[in-house]
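As you look at this complex, bear in mind that one protein chain is not there, while each of the others sits in place.
Right after this comes chain A.
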Amino acid sequence: MTIGGIDIIGLTAMLMGASTPVLLAATGELVAEKSGVLNLGVEGMMIMGAVAGFAAAVATGNPVLGFVAGALAGALMALLFAFLTQIFLSNQVATGLALTLFGLGLSALIGKGYEGVRPPPTAKLDFGPLADIPVIGPILFSHDWIVYLSLLLVAVVWFVLRYTRAGLILRAVGESHDAAHALGYRVVAVRFAALGFGGALAGLGGAYLSLVRVPQWTEGMTAGAGWIALAIVVFASWRPWRVLLGAYMFGGITALQLQLQAAGYAIPVHILSMAPYVITIIVLVILSALHRHGVQAAPASLGKSFHASS
């Protein structure tokens, strides 16, 4: 299927791969923010995941272990953040920014020996005859397992937040930590868990970048993907399926502008590049207009420190 020189099927398949790192990081950040913590260190956690995943995959020759290591590294970074903001009650915004800078620097140091090294390949899943189905085959059955995992995680996060007791507690902590505390829920423990989960997903996204999408390690390779993930959470107004939509839209616009160029169009690259951010701002404006008299889309306790006084 080709429209105006653009292969729509190829484009869709490509944008799914291109969006996966951001989708993973944004899903993780959504859970963290739902628990009422604003972690601006997504970029730092991603890049640590990228370098740790790369190093582990190269050392063991096994990309799966690389993804595990990437998730662990991201989770460790997040726990550092949790320790500072939940135990020592440091400012979440400042700590998050520091986490990003720390991650960028530390990853560059660790990664020095891995520049120019090639990681073991991650194979695409083999669906046999399914991959040959026209249209659906190349779009749905031509990816590696992390792409499917990222989609599964969105569904799981949606289900848990919406239909389970654990999700209810998480949301309660994020909406009013004092009330949750009064009911006997351990606010700090819930937030540690949510941050750890968020960090693991950011690290996994980073590892996907260095092991599949590029695939190689280079300093600063996340190039702002963590910030896009943060923007997507806001764009999605803290709903998992909208995170999926947002991530694919951001990824889709990048993939589309390159494909348009390859097809020979002279397109205003800069306008297309800023389009996702403009849309995010518009969504923010609409959200604040809609919710002026009603409930806010953001968790009510987002960014506030919790200190159990009694």
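Keep this in mind: a residue touches a chain if its C-beta (ideal position, glycine included) is under 8 Å from a C-beta of that chain, and two chains touch if they have at least 3 such contacts; residues count from 1.
In this text, contacts and distances are computed from a predicted model.
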### Message
Considering only the chain that is not displayed, what protein name does its UniProt record carry among "BMP family ABC transporter substrate-binding protein", "Protein-methionine-sulfoxide reductase catalytic subunit MsrP", "ATP synthase subunit b" or "Molybdenum transport system permease"?
### Response
"BMP family ABC transporter substrate-binding protein"
### Task
May I ask which residue of A:130, A:168, A:183 or A:263 touches the chain that does not appear here?
A:263
### Which of A:60, A:90 or A:218 contacts the chain that the document leaves out
A:218
### Task
Name every residue on chain A in touch with the hidden partner chain.
7, 10-11, 14, 18, 108, 112, 115-116, 118, 121, 209, 213-216, 218-223, 225, 254-255, 258-259, 261-266, 269-270
